[in-house]
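Every protein chain except one is present and positioned as in the full complex.
Just so it is clear, A, B and C label the chains in written order, and each chain counts residues from 1 on its own.
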């Protein structure tokens, strides 16, 4: 648990270096939205090893990380390049153990979400109405039936998931890590509360008064945050609602890149190892590309909380 | 389930008449905030009988309703006049069976909340880390231990709560019942999703475009709403964040009124049976009282959802 | 009869099946186009629910992923995924859930997990996503998928999302399971007693022989099997001009 809100603002390099250790269980959450690619890239740059990576949808970010060799194990519920196809680096390791095997632990989306809920609530298990007669419990013995104490109904249980580190990206946060997110919320709150350590990355660092003007919008309290990294456009090629669009061209390009280990290697060399920081990556991508991803404006109607003095 | 959003807007009289039946299990939720007194008063006016009333904090509204004789049973977790003292009408029935007994079913706050969560999720039970060595499970046999399927840990289970009718008050809603709430959220969402029928009461009826400008603020979707009642100031003497303050004087006055069955009877005669609608009650309370409850302004910083066309 | 693609026929046939339905749990691609077509034709009251946490979406463009920002802006409600799965799906508010798969068997059991052995598969597929809980909790399941003898198989390699199994559905299940399968060849229902898939209509120009060639078991054929009504001009116009102008999913 961090001390009272002082000195949490850090560079991505320092945050990853200090908070992520080889062998850690790491969750970079965000369902299609606010996937912090910049954090994944920094983990690759620093050559972390033997990580257990958790995410509902491993997405292109974990294909990059697993292709780069940082992970030993993957915990997930849907393994694909959304809207495009496969994650080829992951598939090579699972199907052909190329260049080495990848341990997997597989759930459904709701199962993964409830694992974070259980972790965030310190519950020994969480009951869900799923898995009946599916082969998933046979493939993953951690999914077990549990009987209701009130009668003969049976539901399934999933175990808590408590990452060593959860990384979430927010549109805005203050220096203590109080973070506000709008648009798709995924299960970032649950994954953060479940974690031992939390890194909040944000598009904009704002004054605490902005957060306090709309406390219902706060998803993560600074209380559970260890580092605040200010890294605009950190989610490319995924999106940040109101800030930039999903770069679909990149998702399509990735299919070609990740099919071929050499191309993947070259891509990592050029875009990850070849850049010193995400700011460089952003610049390298070019103003034109960024302009094509800029959304129009659609502002929320403000609400009055009232002054009660 | 109502048809597609047409014709849900109703008067409180019609909504209560059509949707609440004698013997129903009814939840008027809202934790200190947005307690829909106007709905309770209309239930009293219509002389409903044998209701099972559910609420974490029965508060003054259930003291009034139970004093008026509409209820057979109370399901709750904290029984008091918050910040003031006791609910005397309830106490008379529990302590002295005066004028008749009141069946009670008692949990803790978290237990009640989780009962709604289970009801809203159609789960046969919900596990919580509470009740160990408390006398509550002995007093309420529905609170039972449940063993984790993963080891020797024991937690407690509470059963689902599915009200026949849940009534929630929102600051703003559209004509289909899509309702937005800010400030304290209590467990209104869970109580509404758990219910067979839902009445949304609101301070302001707004155009659907207002709701759609900030979809993260929506707590209840019109999908589960059967009636929308536009009833400003319906929460007096409780409060509506940004609209009016808690009328603490009323809570203090109520202590005196409800101590004496005759005074309580007279109060109901004058303020409930003696008014035809909540609008009359509001007027009777007087402009000066309302002026004293008006908060200052404190607006949220708006957010940009972005236009993605 | 206007010219149309097999994909367009699938979308149109699916959209018509949605008549009278209310809450649809949709994915991207053909199901999304089918739901949006139904909203403009057979089911004006339909509401779209996306597993990313969006209810009442009014996408201003064709969403390219299941969590496209266009699904969020202007929607009625965005919730976290826990509440979406628990309070909408598990609660039983979903009328129709759309699923697809790499393999389906005669009982509508679906495989989206692996081809081959689970521990070292020939092809590692995406896995369940939300499909397993959708299959169990939606009131009805509509399946849209291409039909070949490799996808319509006698025994699927892995049951990701259970269908009618071999008959009765357990009492804990909320819905009726798969009720409709739409492929590029025809529309299928399920026998109420045996839970077995049955050909109900053939798309224009398709023969029963073609269906049997592309099915890994002997497909039951309904007495009075008919021809699927071809897409109307208006249905094609909506797809081509409004829903998928670039033909990403329907050309």
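The working rule: contacts are C-beta pairs under 8 Å (C-beta built on N, C-alpha and C of every residue); 3 or more make two chains touch, one makes a residue touch a chain.
Quick caveat: nothing in here was measured; it's all calculated off a predicted structure.
Peer 1: Of the chains that are displayed, which are in contact with the missing one across the whole complex?
Peer 2: Result: the unshown chain touches A, B.
Peer 1: Have a look at B:189, B:233 or B:278 and name the one touching the chain we're not showing.
Peer 2: The single option touching the absent chain is B:189.
Peer 1: Using the touch definition up top, pick the residue from B:95, B:204 or B:260 that touches the left-out chain.
Peer 2: Per the contact definition at the top, the residue touching the missing chain is B:95.
Peer 1: In the whole complex, not just what's shown, which of B:80, B:261 or B:274 touches the removed chain?
Peer 2: Of the candidates B:80, B:261 or B:274, B:80 is in touch with the missing chain.
Peer 1: Among B:239, B:254 or B:308, exactly one should touch the missing chain; which is it?
Peer 2: That would be B:239, which touches the missing chain.
Peer 1: If the missing chain were put back, which residues of chain A would it touch?
Peer 2: Looking at chain A, the ones touching the missing chain are residues 1, 3-5, 117, 120-123, 178, 189-190, 193, 208, 211-213, 215-216, 218, 221-224, 305-309.
Peer 1: If you put the missing chain back, which residues of chain B would it touch?
Peer 2: 31-33, 56-57, 76-80, 82-83, 86, 90-91, 94-95, 97, 106-111, 113-114, 117, 128-136, 139, 153-155, 182-187, 189-190, 239, 241, 245-246, 248, 251, 295, 298
The rule is simple: only the chains that are shown with their structure count from here on.
Peer 1: Compute per-chain Cα centres, compare each with the mean of all protein Cα atoms, and return the closest chain.
Peer 2: A
Peer 1: Where the CA atoms of chain B average out and where those of chain C average out, how many Å apart are those spots?
Peer 2: 40
Peer 1: Please compute the C-alpha centroid of chain A, do the same for chain B, then give the distance between them in whole Å.
Peer 2: 37
Peer 1: At what distance in angstrom does the C-alpha mean of chain C lie from that of chain A?
Peer 2: Roughly 29 Å, centre to centre.
Peer 1: Taking each residue of chain B in turn, which ones touch at least two of the other chains?
Peer 2: Residue numbers touching two or more other chains: 121-123, 213, 216, 305-309.
Peer 1: Tell me, which residues of chain C touch at least two other chains?
Peer 2: In chain C, 54, 68-69, 72-74, 78, 86, 90, 174 touch at least two other chains.
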